[in-house]
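The other protein chains are all here in position, but one chain of the complex has been omitted.
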Amino acid sequence: MATIIEMRGITKRFPGVVANDGIDLCIEQGEIHGLLGENGAGKTTLMNVLYGLYEPDAGEILVHSQPVRFSSPHDAIARGIGMVHQHFMLIPVFTVAENLVLGAELTRGPFLDMANAEARVRDLSAQYGLKVDPLAHVEDLPVGIQQRVEILKALYRNAEILILDEPTAVLTPQEVGELYTILHALRDQGHTIIFITHKLREVLTICDRVTVLRDGKVVGTRNAHEVTEAALARMMVGRDVLLRVEKPPVAPGPPVLQVQGLRARNNRGLLAVDGVSFEVHAGEIVGIAGVEGNGQTELAEVLTGLRRAEGGRILINGQDLTNRRPGELFRAGVAHIPEDRHQRGLVLDFSLLENLLLGFQDTPPYARGLELDYDVARRTAKRLLADFDVRAPSSETKARALSGGNQQKVILAREFERQPKLLVAVQPTRGLDVGATEFVRQQLVRQRGEGKAVLLISSELTEIMDLSDRIIVMYEGRIQGEVAAAEASEQMLGLLMAGARGGTA
Amino acid sequence: MQGWNSVLSLSLLAATLKIATPLIFAGLAAVMSERGGVVNIGIEGTMLLSAFAAVVGSHFWGPWVGLLLAMLLGGLLGLLHAYLSVTVKVNQIVSATAINIAALGIPRLIIPYIWPGHFGETGLVPPLPEVRLPLLADLPVIGPILGQHSLLTYVALILVEVLNVLLFNTRFGLRLRAVGEHPRAADTLGVDVAHMRYAGVIIGGVLAGLGGAFLTIGKVPQFAPNTTNGRGFMGLAAMVFGNWKPGGTLVACLIFGFADAFQAAAQSAGVLPVPREILMSLPYLLTLIVLAGFVGKTVGPAADGKPYEKA
Partner (left out) sequence: MSTAERTRRLWARITSSELALSLIAVAVGLAAGALILAITSSEPLVAYGAFWQGAFGSRRGLGETFYYGTQLILTGLAVAISFRCGLFNLGAQGQILLGAMGAAWAGYWLPGLPPLIHVTVALLVGSLLGLVWSAIAGYLKARLNMHEVITTLMMNYLVINLKSWIVGVDGPMKQPGMIPASPPVLESARLPRIWSDARLHIGILIAVVCVAAVWYLLFRTRLGYKIRAVGLSPSAAEYGGIQVARNIVITMAISGFLAGLAGSIEVLGVNYRFSQDLTANYAWDAIAVALLGGLHPFGTFLAALLFGALSSGFTSTQGVADVSRDTVLIITALIIFLMVLIRSRKTTAIATRGDTTSAGLEQRP
């Protein structure tokens, strides 16, 4: 096979970090090439360079052995490179056709020719077997279909090479299978695919060859069928990784959280939580699995006072706390590690000290009459930052200056300081490097060991399976099934996540 | 009853159109800017300074030069706002407020040099011509309403449709709207976000310039400190009412214009049952009512007001 893309000595720096450090990469025509690395390894940056979104500080790119210089995606697209981003680059209020032709519009004189555009969508749909309605508004489409639109966008521009950035993050295991079929079909039609992921198993399943990145450098390239998961993990992290978390058996206590027939709407007014009932006992971790967008976010928000419940009840230690404000829930012993640490979990422009006060501002001893006792707060902050090994010059440092992992540690420190009875953790390891991820998971298990009730909501199935005692699967706002972790398999969970009927084990 | 008869006449509707004209320009200016994702509350100040430029230009070189100067200055102020908002990425409200403040001070500074002895107000200058459309003006009912107006009024009405087509039927419009909804998506497809946003704001600035020109050389051919009197802000309200579309904006402006025209007619006919200040407050009250969403919910471009960082 011929080399279709070659990247030589690519270096890209951002303030404070070298994202890509002298990277050499060879992609062969007609292969599915995996780009593997943990969060922050530099995979997306490298591909953004290839796609013309960034200009490298050093190095060169060759396409079909010709040196090229991309100053914008326009150039990359012209050279046959297309990219499907992790967060879709689709305009929700536009139709599929409008999204497809943006930037490469079909015109008739000075006017847009949307009729032609719609016809093109239908043609491409048929050619590649990616069924999509050109007149549908993207915001009305389910996520799996939106991804197809993204792929069609690239194909419309005659992409020879397709870069896919973490494409399976938003898919059920069944949809992932469908994606693989599509990718194989594309490969058979002569396209080359670069597949960015941090999931080891995916790489071994779908890719022909895989290149591992770590800390901005290439560790090595292997043939997928010649390498083991453990070997890849080692390359990704540089040491032997604990792939499973130590979880001592704990006898669960009385129910701390009881959810009964909960109903709630999402921001668009649609029913997102549709009659959900479950329990979490002291000393257990209950994991809620499911593809993102099936109501987990809204469920977490209702449980933590950030969204109104339309119906149903929430009981904490037997007390009805439905539709209470976050402050009341804190007082009742509920702690929340939010999904979005930058928007919800922290006030980025506050100091660490002020962030650690968040949620405690009306609680003695920090609240003293009308005032806040900053001296007491400072002492507590010092202790917490040390206990959780947060790397920061002082408690006066602004939260914005910290790394993702350290920011999450601050949030954990604060929430654990509440001595909660119930801990609601939503996507707690998202975007964190392996070290921080390990730390967070260990902490969750420790809380469980101390008799707390932990509700873990995560879209990473492996995380759910590793940490939970019981697993609940959510699909379209309802509970599809409940399984003891020991008896769960990825296949079984995948079926439930996709809406197949399953029973409780 | 006698008084009311003179108030409720066709000339009231003609007056509505006249009064709505600067609002239409302001509203369209707001639409073009915000469709690209840039909030511009400096339309008020832009109109004021352009109105002044129009008067100065007309004083020395006649109304057509005045009109040109107004458009030019409007475009330049749009360029300034675009530079601050898109390139430097400062807070759009604050920087636009600075433009509005400057607009209060600059004319006063210059006026005594051109019109010695005048402070704050200029003298009279040659105005833009009124246009009478021969066939249209002779029609019953429509004639008195539409038949004779300042040139700029007709320009405003035509522009509503022109911008409508521009926004929804051309490549430029698609890209501008894309940039206002999801600039990153547009960027990944090779659309130059900054370029589009600049275009939207500058076009808006020129439109505001036209609006300002109308207020002086199209109406009372004189500049005074309260020439704009909040019309730039009403344009923003009209845009919200009109759901960020030229057509809807026109409707809103006509409603505002009607309120103002009614107030003026009722006052001069002496049929005011209430103090004139209450009627003078009508446009502002209407703006508030419109904004409160009592006339239905409207949604603006998703990325409106948010600077775009290439990250």
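By written order: A and B. Residues from 1 in each chain.
Assume a contact is a pair of C-beta atoms (placed from the backbone, for glycine too) under 8 Å apart; a residue touches a chain by one contact, two chains touch by 3 or more.
Quick caveat: nothing in here was measured; it's all calculated off a predicted structure.
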| item | value |
| --- | --- |
| Which residue of A:Val210, A:Leu357, A:Leu385 or A:Met465 touches the chain not shown here | A:Leu357 |
| Touch with the omitted chain, as defined above, among B:Phe52, B:Trp115, B:Tyr198 or B:Phe233 | B:Phe233 |
| Contact residue for the chain not shown (choose from A:Val68, A:Val93, A:Leu204 or A:Leu348) | A:Leu348 |
| Hidden-chain contact residue, picked from the options B:Thr16, B:Ser33, B:Ser50 or B:Ser95 | B:Ser95 |
| Touching the absent chain when the full complex is considered, from B:Leu104, B:Leu136, B:Val165 or B:Val220 | B:Leu104 |
| In chain B, positions touching the absent partner | 39, 41, 84, 88-95, 97-102, 104-106, 108-109, 112-113, 119, 229-230, 233, 236-237, 275, 277-278, 280-281, 284-285, 287-288, 291-293, 304-307 |
| Residues in chain A touching the chain absent from view | 267, 301, 304-308, 323-327, 330, 336, 338, 340, 343-350, 354, 357-359, 361-362, 367, 370-372, 374, 400 |
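The rule we apply is simple: only the chains that are shown with their structure count from here on.
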| item | value |
| --- | --- |
| Between chain A and chain B, centroid-to-centroid distance (C-alpha), Å | 45 |
| Residues on chain A engaged by chain B in the complex (per definition of touch) | 51, 53, 72-75, 77, 83, 85, 88-94, 98-99, 101-105, 107, 110-112, 153 |
| Of chain B, residues touching chain A in the complex | 165, 169-171, 173-175, 177-178, 181-182, 184-192, 302, 310 |
